[in-house]
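To start, the structure under review is shown below, and the notes come after it.
Heads up, one of the protein chains got dropped from this complex, but the rest are sitting where they should.
Then we have subunit A:
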Amino acid sequence: MRHTLKTLLLCLLLPSAQVLAEEVQVAVAANFTAPMQVIAAAFEQDTGHQVKASFGSTGQLYAQITHGAPFDVFLAADDSTPAKLESEGATLGGSRFTYATGALALWSAQPDLVDHSGAVLRSDRFQHLAIANPKTAPYGMAATQVMAAQGLLEQLTPRLVEGQSIGQAYQFVASGNAELGFVALSQVYRDGQLSNGSAWLVPAELHDPIHQDAVILSKAAANPAATALVDYLRGERAAKIIRSFGYQL
């Protein structure tokens, strides 16, 4: 009985160990969810490797990584978090690079609420303005910088609602519970145009640039799929996908 059980266990474990060698687990900042899904599908098709992606706020993912989460690659929403991981010795040396530069949009699901210069922020045509938590999400931090740059931060603070990631901020606006919100352009942008609602594409000079860096984490040293994915991200096909979601490269 004990023997059969052992054999059974071995049978279950062995093939999966082989599969694991070609599987890459990647932690992805929430704003990059949609492009990552497209890129992962293309990558799997082109290379045969499997991608397992987890999405969350950059702060959340950082905390998971420092507590031993099994990720091979980390696509952050900023450059400081990967740099921090690098200085802590948690990454493969020299693997850090900027895979995209993010853009911020003031977006509403209502077709005519947001104008092309963001003047709606000075109006009382909304009760709630959704942002991502500025403490943990770089897009949330950028949103507060934009409001501060326009001298509106103090006046808007009572109307702010915070999502724990840019994904939740988007969901507050999409469900109409917040009339508008600062989201990542990539969440509302497809093939070079706004997919629905109305938006102000926030000029990049109103906030610190959102350089989004990627790193290979040190546990992935022996995983060829991790390097393959990072190479793929730098490649032509991925660049095209990334641009189509409104990112700069």
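Note that a contact is a pair of C-beta atoms (placed from the backbone, for glycine too) under 8 Å apart; a residue touches a chain by one contact, two chains touch by 3 or more; residues count from 1.
The rule is short, and it goes like this: contacts and distances are computed from a predicted model.
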Q.
Out of "Lipid-transfer protein", "Molybdenum transport system permease", "Transketolase" or "Succinate dehydrogenase cytochrome b subunit", which one is the UniProt protein name for the chain not included here?
A. "Molybdenum transport system permease"
Q. Which of A:Pro70, A:Pro111 or A:Gly176 sits in contact with the chain that's absent?
A. A:Gly176
Q | Option from A:Asn133, A:Ser198 or A:Asn223 whose C-beta touches the chain left out | A | A:Asn133
Q. Which subunit A residues would touch the chain omitted from the figure, given the whole complex?
A. 57, 59-60, 62-63, 127-128, 130, 133, 135-136, 160-164, 172, 175-178
